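Removed from the display is one protein chain of the complex; every other protein chain stays in position.
For subunit A:
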Amino acid sequence: MLQAARLGKKAGGRWLLQEIDLCVEKGEMVGVLGANGSGKSTLIRCLTGEWKADSGEVRLKGERIDTYSPKERARIVAVLAQEPLGEIEFTVEEVVKMGRYPYQSRWSWASGRDFDVCDSVLRQTGLWPMKQRQLAELSGGERQRVAIARTMAQEPELLVLDEPTTFLDIRHQLAILDLLKKWQSECGLTILIVLHDLNLAAQYCDRLVLLKEGRMVTSGVPKAVITRERIEEAYGVTPLLMTHPTLHVPQVFLQPAKEEKK
C-alpha cells in the first residue's frame, strides 16, 4: 500500500529524518512510536506527500506519491492531523460532507452517492442524532469523532492519523481506537497511526515502528518492538514490562526515578 525507501528530510542543514525504510501492507494497522522530536510528525508529513522528501522516495500503491494530483491522492489517503477541529461555525453534517470534496467536481456539488455515504458514516459513528448541531457546541471528544467521520466519508484506502487521542480522556480514546479497528476489519482499511501511549499501541496495532532522532530503531510486531532494551534506547527511561493478561501483548509500567545512593 505504502512504501518508503531510504527516506530523508532535511531542515536548516539538519536531518530530521534519515534512512527510513518502511512498508505498510494493505489491511494492517501500523503504529509509529518515538519520543518527542524523534521525527514522527515529519515522517507523517513526508509519507502523506505534504512535504517533499530530500532523499529517497515514497510510493503509494506502487506509484510515486508526487505523481498524484491532490484530489487523486485524497481519494486514496485520508489524513487526520494533530490539530483538533477549531470552533468553526459549521454543523456536524456539513463537516462530514466536506470529506466528499475529492469526489466532487467544481461544477457539480453533491450527488446522491455523497449523501448516502455521509448518512451511513453519521450512523456508524453515532453522530446521527447530533448531525444538525454546531461544531462549537460539541466537546473535544465529540469533535474528534466528527473529524474521524469526515475522514471516513472520504472513503480512503489508507488512513493516516497523527496522535488522534492526545486530547481525550480514556473512554473517548478507547471509543476512537475501537471505531478505527472496526473500520479496519470491516472494510480492509490500512491504518498508519502515531500514538504516544505505548500500551494502547501494543493493544491495537498489528505492527509498530520505533523512531529515535529521525532514524528507525526497530520495527515489527509489538512483542518484538516493546522490549526493555528498545524502550530504553528510544526514550531513555527504564520500564518494567508485563504481558497483558487477556490480550497477551507487552505492556509498559513506568517507575519513578530511584534516588541515588550516597
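Everything below uses one rule, namely that contacts are C-beta pairs under 8 Å (C-beta built on N, C-alpha and C of every residue); 3 or more make two chains touch, one makes a residue touch a chain; residues count from 1.
Methods note: contacts and distances are computed from a predicted model.
Undergrad: One chain of this complex is not shown here; going by its UniProt record, which of these names is it: "Iron ABC transporter permease", "Proteasome subunit alpha", "Menaquinol:cytochrome c reductase cytochrome b subunit" or "Acyl carrier protein"?
TA: "Iron ABC transporter permease"
Undergrad: From the list A:Glu87, A:Asp116 or A:Glu232, which touches the chain that is not on show?
TA: Within the whole complex, the residue contacting the unshown chain is A:Glu87.
Undergrad: Thinking of the whole complex, not just what is shown, which of A:Arg106, A:Arg171 or A:His248 touches the missing chain?
TA: In the complete complex, the chain left out is touched by residue A:Arg106.
Undergrad: Touching the missing chain, which residues of subunit A?
TA: 48, 50, 69-75, 77-79, 81, 83, 85-91, 94-95, 98-99, 101-102, 104, 106-107, 109, 132, 154
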